[in-house]
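Removed from the display is one protein chain of the complex; every other protein chain stays in position.
Labels for the chains are A and B, by order of writing; each one numbers its residues from 1.
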Amino acid sequence: MTEQQTAQHVAEQPAASGAYQAHFRVWRGDTEGGSLSDFTVEVHEGEVVLDIIHRLQATQAPDLAVRWNCKAGKCGSCSAEINGRPRLMCMTRMSVFDRTETITVTPMRAFPVVRDLVTDVSFNYAKAREIPAFVPPPELGPGEYRMRQEDVGRSQEFRKCIECFLCQDTCHVVRDHEENKAAFAGPRFLMRIAELDMHPLDAAPESGVDRKRTAQDEHGLGYCNITKCCTEVCPEHIKITDNALIPLKERAADRKYDPLVWLGNKIRRRTE
Amino acid sequence: MAHVDRQTWDVVVVGAGGAGLRAAIEAREAGMRTAVICKSLFGKAHTVMAEGGIAASMGNANEHDNWQVHFRDTMRGGKFLNHWRMAELHAREAPDRVWELETWGALFDRTPDGRISQRNFGGHEYPRLAHVGDRTGLELIRTLQQKIVSLQQEDEKEFGAYDARLKVFQECTVTRVLTDAKSGSAAGSGKVSGTFCYERESGRFFVLEAPAVVLATGGIGKSFKVTSNSWEYTGDGHALALLAGAPLINMEFVQFHPTGMVWPPSVKGILVTESVRGDGGVLRNSDGKRFMFDYIPDVFKEKYAETEDEGDRWYEDPDHNRRPPELLPRDEVARAINAEVKAGRGSPHGGVFLDVSTRMPAEVIKRRLPSMHHQFKELADVDITAEPMEVGPTCHYVMGGVDVDPDTAAATGVPGLFAAGEVAGGMHGSNRLGGNSLSDLLVFGRRAGLHAAEYVSGLTARPAADPLQIDAAEAEALRPFSAEGAEPEDAADRGPAENPYTLHQELQQAMNDLVGIIRKESEMFEALKRLADLRVRARRAGVEGHRQYNPGWHLAIDLRNMLLVSECVARAALEREESRGGHTRDDHPAMDRSWRNINLVCELADPQGDARAADPSLGQIRLARRETPPIRRDLLELFEKDELAKYLTDEELTR
């Protein structure tokens, strides 16, 4: 290597190791109001947006509020909107952005804001309480449960949910219509109903809870117009619309809108 | 102070992970009005990170399995330092705790005949881990969370309010466990009277008055730089117990999980589940050699395969072959990886290679290890079905914790204080087996809840919270806001305000470098010196802004806890002059049988000193040695004499 080459090599080093200055716009404020603040901040190779927010905290804005926990895409705490798209900050790699691009980070816009990037997600916990819980089959004791893998597979997909509430955030039914929040459980909790309705041992029907019917009557399944934004934003890649919401709509149709199924059930019940 | 809100409950559970929620369910079902308080949102606890499974000898995958075998594996894994009674209870009760989850709606992976499927894991003789792909912790936390919701629904029907008998205070932090002792008198001898807390969102202080407090706060990993633990793991419960007057044991034993991600830097430390190895993944160095065959210690020689062929056959025919050494207990594997990297046979980013891509078809990998596939794809741009992962040791778990009664989970010395899960010590001895933590959470979470309820029922009068303690707790919590400005009363506290983030980083660096996976006397002396210095500076940790959701302030408060537990780790590690499980001394590399029945007990040096030490060089922690109770005879008889001779002294054997 000649001296010149060495010099060149050294000059390229910082680029190769990937450190550069990025331009960020982060929403700062609280219920009283707020605005987007501009920051210039260092970015290293392999980092994600949450790393940059942490660097801002440590170097420029120590009181910047952000909710996070595992930083590995498993807990679903660091939900926010990055360049207008609902995403987990810990799973958004900086390499997906152009280095010259301004990256805008705001809190989720479907929920009341608390401060900076933190929102009040209590809507979701309230909805969770309204879904009737799993009903264990009365005749089976612990250890006696037998379920086939093919029977638990569907519900297992929905149980991958990390409750990041990005689907709830992006769903236009509540995002764009605050007044619908009372009547609509949102994709996450309609999926929970589907999960329980497909659970091979749920004894809700025997105990008088008709999950199919209540999904429509009490939890607002009819508000869903299956435009699939919940599926698009799901960081766990759960096919919320195709595997939970539409099947649940079909099950509700069985109960409420299908005279043939209704007749069939009537006849079968009589013959039993 | 009059303006601090007070609420009255029967049992307060600190922490909403597996142990905390299980304790809360038990206490509530025993009729107690129960409050759960947690730093994160409900359902986000660190338990969600557990991947591999729950160890329970249900015998679904291999009918030879039973609690005795599980007990044996646990004792071996912990190098016989475990409290034998805890290990016994754990092994006996784990299957019931898992089956119970099913009655609450959990959906584990199944065997062909419809029972719960069980998988292999390091240190477990038979396939024993109930699992759901590699997201078992999430299943556990969600099931417990949904069980809590279902109890709340019952209360709503009965009392008209979901929170009537079971309430979750989410995003709140406990800074002190209160007792009825008068400040200034012999604090710590008093009974528990409640907790002092603040809401992270608003910064508002409040007191939960309750005669029983269950600590279920998890571990201490955030004191180390490379860790698989989340920000919550600041040793809160350990510190709360110490400050309330309860001792900690076994704090020198910190488990470094052998396989954490090493690249990219921002995810360094994030866990790569042991199931990767349990399902057939192998470790290779830069020469392509399966180096673990060179690292089988003498005590395990008969149990592990000597050739690659035998190891590979074991996956299909475990009854006639020995398991591959990749499945040695975690401490052994972590040390081996460390040695390979030090010897210059590491991967480009300073780890070793963990490979499943050449061992299983891509489809099988995606089905059995979905979240690993996802994690590497999204975070490191590595397709594990096509190329090996790079992994290295990461701080994962603390075996040490609050000294508890094995049957009741009651903390020593403070009536009304209970501890369960990672924050409790003794169960795992010097090293925890994979899969034993989730079962630990359930078994002892339940016991803590049950006995807390019994304790409360047995009380004739409720201990009153000492108002002076409340005032002191408030002043302590507000201290970071006055770091600049008001003249401190203490001369040692004068100086510029310190950035809590910087202090935290320095603490992590010191612990990682000096009290990490391999330890030396001189380095630990250095660590204690640095900790003393950090402690003085932490007194001046200052924050800007106000109390509303202020992460800098939260960290400044947590620093007290991290410094306390770090000192426990460093002091105990310095004292124990042998290598055992999660404690490896470069200067004392061998296991010493005479240390087997010694617990190192950490206590606060100056219980009234409001967590500050007059003389920094002395520190805040006093160590004492304590002999462990002898193992019950029938349990000893589960082992071969030859094996026991490797661990127990001759005197113990002939007793």
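Simple rule for what comes next: a residue touches a chain if its C-beta (ideal position, glycine included) is under 8 Å from a C-beta of that chain, and two chains touch if they have at least 3 such contacts.
Keep in mind that, in the parts below, contacts and distances are computed from a predicted model.
Asker: Name the absent chain as its UniProt record does, using one of the following: "Aspartyl/glutamyl-tRNA(Asn/Gln) amidotransferase subunit C", "Dihydroorotase", "Carbohydrate ABC transporter permease" or "Integral membrane protein".
Answerer: Hidden chain, UniProt protein name: "Integral membrane protein".
Asker: The complex has one chain that is not drawn here; which of the drawn chains does it touch?
Answerer: Counted over the whole complex, the chain not pictured touches A.
Asker: With the missing chain put back, one of A:L140, A:V209 or A:I246 would touch it. Which one?
Answerer: That would be A:I246, which touches the missing chain.
Asker: Using the touch definition up top, pick the residue from A:E45, A:E130, A:D210 or A:D258 that touches the left-out chain.
Answerer: Only one of A:E45, A:E130, A:D210 or A:D258 touches the chain omitted from view, namely A:D258.
Asker: Check each of A:G18, A:G34 or A:G143 against the chain that is not shown and name the one that touches it.
Answerer: A:G34
Asker: Quick one: say which of A:Q57, A:S77, A:Q156 or A:T170 touches the chain that got left out.
Answerer: Within the whole complex, the residue contacting the unshown chain is A:T170.
Asker: Under the stated touch rule, tell me which residues of chain A contact the chain that is not displayed.
Answerer: Those residues of chain A that touch the unshown chain are 27, 29, 31, 33-36, 81, 83-86, 101, 104, 106-107, 109-113, 119, 148, 150-151, 169-170, 172-173, 175-178, 180, 197-198, 200, 220, 222-229, 232-233, 242, 246-247, 249-254, 256-258.
Here is the rule we go by: only the chains that are shown with their structure count from here on.
Asker: Provide the residue numbers of chain A that touch chain B in the complex, in ascending order.
Answerer: For this pair, the touching residues of chain A are 30, 44-48, 51, 57-58, 62-77, 91, 93, 95, 114-116, 118, 121, 125, 128-129, 132-134, 136, 140, 142-143, 145-149, 152, 155-156, 159-163, 196, 199, 202, 237.
Asker: Of all residues in chain B, which touch chain A in the complex?
Answerer: Going through chain B, the ones touching chain A are 40-44, 46, 48-49, 58, 95-96, 99-100, 102-105, 107-110, 112-115, 132-133, 135, 138-139, 142, 146-147, 149-150, 152-153, 156, 162, 201, 230-232, 263-267, 270-271, 371, 374-375, 378-381, 499-502, 543-546, 548-553.
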